[in-house]
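Structure first, commentary second.
Shown here: the complex without one of its protein chains, the others still in place.
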Amino acid sequence: MSAESDLTTGPLEYRSHEDRMTILGFWIFLGAEIALFSTLFATYAVMFGRTAKAPSPAELFELPMVLIMTFLLLTSSFTCGIAIHEMRRGSLKGLLTWLAVTLLLGLGFLGFEIYEFVHYAHEGATLPSSAFWSSFFVLTGTHGLHVLLGISWASLLIVQLRRRGLTQVTSRKMFVVGLYWHFLDVIWIFIFTSVYLIGMVV
Amino acid sequence: MSGHSEGFPKKHIVGFLGSMVLTIAAAWAAVGSGLPTPWIIASIMVMAVIQAGIQLFMFMHMTETESGGIQVGNMLHAFFIAAIIIAGSIWTMSFGYAHNHDDGGSGEMEMENHQDMEE
Partner (left out) sequence: MLDFLLNEFLVTGDPLIYGAMVSMVLVSIAIVYVLTYFKKWGYLWREWLTTVDHKKIGIMYIIAAIAMLFRGGVDALLMRTQLTLPGMEFLNSQHYNEIFTTHGTIMIIFMAMPFLIGLMNFVVPLQIGARDVAFPFLNAVSFWSFAIGALLFNLSFVIGGSPDAGWTNYAPMAGPNLNPGPNINYYLIGLQISGIGTLATGINFLATILKMRAPGMTLMRMPIFTWSSLITSLIITFAFPILTVALALMTIDRIFGSQFFTLTGDGMPMMWANLFWLWGHPEVYIVILPAFGIFSEVISTFARKQLFGYKAMVWSMVIIAGLSFVVWVHHFFTMGAGAGVNSFFSITTMLISVPTGVKIFNWLGTMYKGKIRFDTPMLWALGFIPCFVLGGVTGVMLAMAAADYQYHNTYFLVAHFHNVLIAGTVFGCFAGLTFWYPKMFGHKMNETLGKISFWFFLIGFNVCFLPMYFLGFAGMPRRTYSIEPEWMPLNVVSSVGAVLMAVGFAVFVYNIYYSFRYSPRETQGDAWDGRALEWATTTPVPFYNFATVPKVEGPEAYWLMKQKGKTTYDKNNLEPIHMPSDSGVPFIMMAFMFVAGFGLVWEWMIVAIAGLIGVLACMFIRSFDYDHGFHVSVEEIKETEEKARREEK
């Protein structure tokens, strides 16, 4: 199918032209995801302050919890990087171990996020309560949904990795999941900064 | 193909420590520094962009393979589009600070005036 040749050296995921193309395609998809999230950020920014009768963000945001969530996700991004590093060293066991740690951290993040949403709802800030809270829940919720999707996807991959070991295809799939996971951290950094920190300052 | 078959993941650890420091610094700038608000916002946004760069270059291997150039260009274009979408929306939806100076009201007041005018 390809006009370009396949390689015999280098990381497994880059060996075949088809796999390199899939990885490039995923990078382009991440570009589209940036456009998607920036639309949500734009909506959030425009709706900022439009809280109607609901509580304002400064009343509800709590720095310690947000910091914990941030560190969970940051660490999971790091362990995911280590997992890919182990994969490139050819260690399936190392890959699976670090991937499991990554997913556990991701689950921890999700747990905190759910707790946070429930907490806000108790304080009177829900999806329908105002334009601001609609945009807050949809922005952070979309990110949370992405995390959930990433966890499910990576779990499917664990099954495949155990069944088939490290092949060109499984390595490529793992690498792509890795890209996705790091990307979720990139988005979270901006949520942390422009939603929580700015929400606490302004 | 940097990082391949290298035993110790130096890049990852440096990146991780860097992002931890930047996160704490941003949190401190927001709640503890006492700087004027515009300065806080500018500085924490810069730190966020640096952290995104850490993820992209040190964790995600963005520059690898012969498609590295395309991947970097694609991300730059994405950030360019993101800037247009966010800044453009805020600017457009701020509803005309260039006129109606006299009422001296907040942005929200002006907004309501305009809605009245449209109706």
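Labels A and B are assigned to the chains in the order they are written; within every chain, residues are numbered from 1.
Following the convention adopted for this analysis, contacts are C-beta pairs under 8 Å (C-beta built on N, C-alpha and C of every residue); 3 or more make two chains touch, one makes a residue touch a chain.
Everything numeric here is computed off the predicted structure, so don't read it as measured data.
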- Note on the structure: Missing-chain contact among A:A58, A:I114, A:L156 or A:V202 belongs to A:L156
- Contact with the hidden chain, among A:L7, A:A35 or A:V101, goes to A:A35
- Which of these, B:L17, B:A42 or B:I70, touches the one chain of the complex that we don't see? B:I70
- If the missing chain were put back, which residues of chain B would it touch? 67, 70, 77-78, 81, 84-85, 88-89, 91-99, 114, 117-118
- Query: Can you list where chain A touches the absent chain?
  - Reply: 1-4, 17, 20-22, 24-25, 28-29, 31-33, 35-36, 39-40, 42-43, 46-47, 50-52, 127-135, 137-138, 153, 156-157, 160, 164, 169
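Operating definition for what follows: only the chains that are shown with their structure count from here on.
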- Task: Going by the contact rule at the top, pick out the chain A residues touching chain B in the complex.
- Result: 10-11, 14, 20, 23-24, 27-28, 30-32, 34-35, 37-39, 41-43, 45-46, 49-50, 63, 67, 70-71, 74-75, 77-78, 80-82, 85, 88-90, 178-179, 182-183, 185-186, 189-190, 192-194, 197-198, 200-202
- Query: Considering the complex alone, what residue numbers of chain B touch chain A?
  - Reply: 1, 3-5, 7, 9, 12, 15-16, 19-20, 23, 26-27, 29-31, 37, 40-41, 44-45, 47-48, 51-52, 55-56, 58-60, 62, 64-67, 70-71, 74-75, 77-79, 81-82, 85-86, 88-90, 93, 108
